[in-house]
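Every protein chain of the complex appears in place save one, which is left out.
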Amino acid sequence: MSRVRTWALAPAGGLLILLFLIPMAIVTSYSWMTRGPYGGVAAPLTWENYARLFDPLYFSILIRSLVYAGIATGICVLMGFPLALFISRSGGRKNFYLGLVIVPFWTSFLVRTYAWMFLLRDTGLINTALQALGVIGEPLPLLYNPFAVMVGLVYGYLPFMVLPIFSTLERLDRSLLEAAADLGARPLDALFRITVPLCKPGILAGSVLVYISCLGAYLTPDLLGGGKTIMIGNLVQNQFTTARDWPFGAALSLILMLAVMALLLPLVRRGNEGLL
Amino acid sequence: MDAVLELSGVSKQYPGHLAVDNVSFPVPRGSLFALVGPSGCGKTSILRMIAGFEQPTAGELSLNGQRIEHLRPYERNVSTVFQSYALFPHLNVRQNIEFGLKRKGAKEFDGPVAKVMNLLRLAGKESRLPHQMSGGERQRVALARSLVIEPELLLLDEPLSALDPQLRKQVRLELKSLQRSVGITFLMVTHDQEEALSLSDGIAVMNRGKLEQVGTPREIYLKPASRFVAGFLGSVNWLGDVGVRPELTRVGHQPPGNGARSHPARVRAATFLGNCVHVHTELSHGAHITAEVPCDHIEVAAGQDVHVWWEPEDEIHLPESRA
Partner (left out) sequence: MSRWLSLYAVGAYAFLHLPLAVLAVFSFNSSRFTTWEGFSLTWYRAAFADTQLGEATINSFLIALAATVLATAAGTLCAYGLWKRGSKWITTSLYLSLVTPEIVIGIALLAFYQWMFRYLRIQLGMHTVILAHVMFSLAYVVTVVAARLRTFDASQEEAALDLGATEWQAFFHVTLPQLLPAVISAALLVFIVSFDDFVITSLVAGVDSETLPMVIYAMARRGFNPTVNAISTLIVVGLGVLIVAGERLREK
């Protein structure tokens, strides 16, 4: 049986080595190199690239990424929990309501981000409508600012919060709520004393997924932040394209990767990575 | 004795756990042989080693005198009826039954398939899918699927456990007559001692990976080799080194007076079970003796003084140290 297993694993294993592990190893090694005269990398090994992370210019972008990801995660918890609760209590139409969360999630991320540009721009739907109603004279600056980035992040990753919370709610024993009611707890009491505490694993899983997605976001700050509100992802892309400073870009990538792995560790430890 | 299968010194070591410990026994050709024991005793591991799903860590397995440990499952002329039946859900009854014939490169399908389908009362159900059938029918498909390739040995893993209790007694009789009519050796694994005793020609009893005893149902029940075997196949009243089964124990208001062993006792309780009564008694020195007697045999009430007795030839002699 081991022969079949070996052959079954060979194509995927080969692809992973060639196109994931080796590239990641190359990036890792680049992070200790020096920028070459024509872009690329050159010989002297150095910690310089890591030291530059503390340059105020870059450090502020790192901090901003952490803070934005945190705020977006917080908003997703507040918005996602009641939505998951609604779906889990919607009886026979559960799959339909869940589908309404999943389907837009899989449709083109680029198009979804573009849709917000369409709504938020100066001549976009919101400003045009408000002006037509006479609420405002001048268009509100809705696009190309932190607000737009935050809207885009929440909109983009809200389903990552809803799905794990929903699945813990589904596993919740209904009789616990009945017992709580039986012992005199009103619905809101039961919600905050029974449902929310028991949903902690789902909230934690959702928060980690949303947080790491936001931390690595590229397209949202790029399109909705308009190059002004950039995050780590944009900085990485910038080093590999226009700035042509690959070693620094590699160091940034590695830091981003390590942050993601550190955040995932509690989930993997709890054994609910739920993916493979 | 002509053995179709012979196990000698078979062991199976899992990491940190010896599942089968040096087991040897022959399975006589043409018999219905049962391998019994409590769950986790190693009987299923033995079945899986015979089928070829697992390899023994030591010992030999011979089928018709040929060593088979190194053969893959599809190279052994042995077939298994799985506990879950493992019917292929995407294939209909006929395709399930033909599966093995096709793999073995048979040229003629219709004859053998029709034969087993008639034998197992499946005629007319060729195009049903497994999920459209009852549990009993699925079991018959599983049997047909295995029998059609005419294995030297048919392995049955807990064949009756997935069936309703009412169906079980009927299927028990059917299995036995099926085995007689096809003449193939059946080796079944079960944890149900009543099933093993009533169905089989030979029994091997296992406990904690070790073989406890091999013999006919009668030998094993009446002359158990260990206290484990005695207790596993039925209840026993023990008085020191001597045991006697409750159904061979009598209760009377007077001592019997012939050569029987008799003890004065006091009734603790009498439990009515429909077809019999269990009379629980206590002897003067504190030992407990239970007698299983017919309902109309005797009227007793708790607290009454009676005599319990049995024939000396019904006694089982096993020293306590061999528990």
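Note that the chains are named A and B in the order they appear, and that numbering of residues resets to 1 at the start of each chain.
In the analysis below, a residue touches a chain if its C-beta (ideal position, glycine included) is under 8 Å from a C-beta of that chain, and two chains touch if they have at least 3 such contacts.
Predicted model, so just to flag it, every value in this text is computed and none were measured.
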Note: the excluded chain touches shown chains A, B
Given the contact definition stated above, which residue among A:Leu172, A:Leu198, A:Leu219 or A:Ala243 touches the chain not shown here? A:Leu219
In the full complex, which residues of chain A touch the absent chain? 1-9, 11-13, 15-16, 19-24, 26-27, 30, 40, 79, 82-83, 85-87, 89, 95, 97, 99-104, 106-112, 114-119, 121, 123-125, 128, 132, 155, 158, 187-188, 191, 212, 215-219, 223, 233, 236-237, 240-241, 246, 249-250, 253, 256-257, 260-261, 264, 273, 275-276
Suppose we count only contacts with the excluded chain; which residues of chain B make the list? 51-53, 72-74, 78-80, 82-84, 86-90, 99-100, 103-104, 145-146, 149
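One rule holds in what follows: only the chains that are shown with their structure count from here on.
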I'd like the Å distance between the centres of chain A and chain B, where a centre is the mean of that chain's Cα atoms. 58
